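This report concerns only the one structure given below.
Coming up: chain A.
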Amino acid sequence: MIERYEIRFAGSGGQGIITAGIILGEAAAIYDGKFAVQTQSYGPEARGGASKSEVIIADVPISYPKATHPDLLVALNQESFDKYSKDVKEGGTVVVDSDYVKVPEEFEKKFKIYHLPIIETARNEVGKTFVVNIIFLGAVQEITKIVSHDGLKNAILNRVPKGTEDLNMKAFEFGIKLAKEVM
Partner candidate 1 sequence: MKVKESKFISGNEAIAYGAIAAGCRFFAGYPISPSSEIAENMSFLLPKYGGKFIQMEDEIASIGAAIGASIAGRKSMTATSGPGFSLKQENLGLACMAEIPLVVVNVMRGGPSTGAPTSPAQADILQSRWGTHGDHPIIVIAPTMVQEIFFEIVRAFNLAERFRNPVVFLIDEINGHMRAKVDIYDESELELWNRPKPENPKGWKTPYKRNEELVPLMPDFGEGARFNITGLDHSETGFPTGDPKVRQQLHYFLRDKIEKNKDKILKNEYMEVEDAEIIVVAYGSTARSAMRAVEVLGEKGVKVGLFRPITIFPVPEEDMYRVCKNAKKIVVPEMNLGQYILEVERVMKKQMPIVGVNRTDGEPITPEQIMEAIKD
Partner candidate 2 sequence: MARKETDYSKYLRLEYIPHIWCPGCGHGSIMKSIIRAVDALGLDKDKTALVSGIGCSSRIVGYMDFNTLHTTHGRALAFATGIKMARPELNVIVASGDGDATAIGGNHFIHACRRNIDITLVVFNNFIYGMTGGQYSPTTPIGSYASTSPYGNIDPSFNICRLAEAAGATYVARANVYSIAQADNFIKKGIQNKGFSVIEVITHCPTYYGRKNKLKTPADNLRWQKDVSVSIQKAKKMSEDELKGKIITGEFVNKTEKEYTQKYEEFVIGKAQGKI
């Protein structure tokens, strides 16, 4: 039984950080039948600027909706990692973009860190940078199993724009593959 699992996604505006939180929360709450809440913080910019999205998943009702000591952090750039890794739970899971985030030595022992070429895969393998969030969701599912594969797949299909389903499913599978390669 999961009493409380805290997830934080961080990056810059336009990377689909908030959408990723919504999809993960929806997978847990609607498709997997768990309790989940998603919150976010954002700046005034529609593109660029810092963006953060948090999801709490549990098998029991959730009181405080924000992450205080995340079990999982996904950071897509250095600023996000530096700012949001401090309070990650000891032994927690951290997924970073291997091209954009340098992790200091001491953190390598404190957390289970996964360096994945997320943005590069979106750009060169899938061919669209807007699938960055779906790639890391695939990786997160594979690494943590906090939501089911099918639940997440259904949530992705429910939330992505019509006509982009195939592209997003391709991204989802790439994400799973990236995780498998380093596990």
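The candidates came about this way: all candidates are chains of the complex that A comes from, given by their letters.
We take it that a contact is a pair of C-beta atoms (placed from the backbone, for glycine too) under 8 Å apart; a residue touches a chain by one contact, two chains touch by 3 or more; residues count from 1.
Remember, predicted model here, so these are calculated numbers, not experimental data.
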item	value
Single touching candidate for chain A, where 1 or 2 all sit in one complex	1
Residue numbers on chain A that touch candidate 1, as the complex places them	22, 25-26, 29-30, 35-44, 63-66, 68
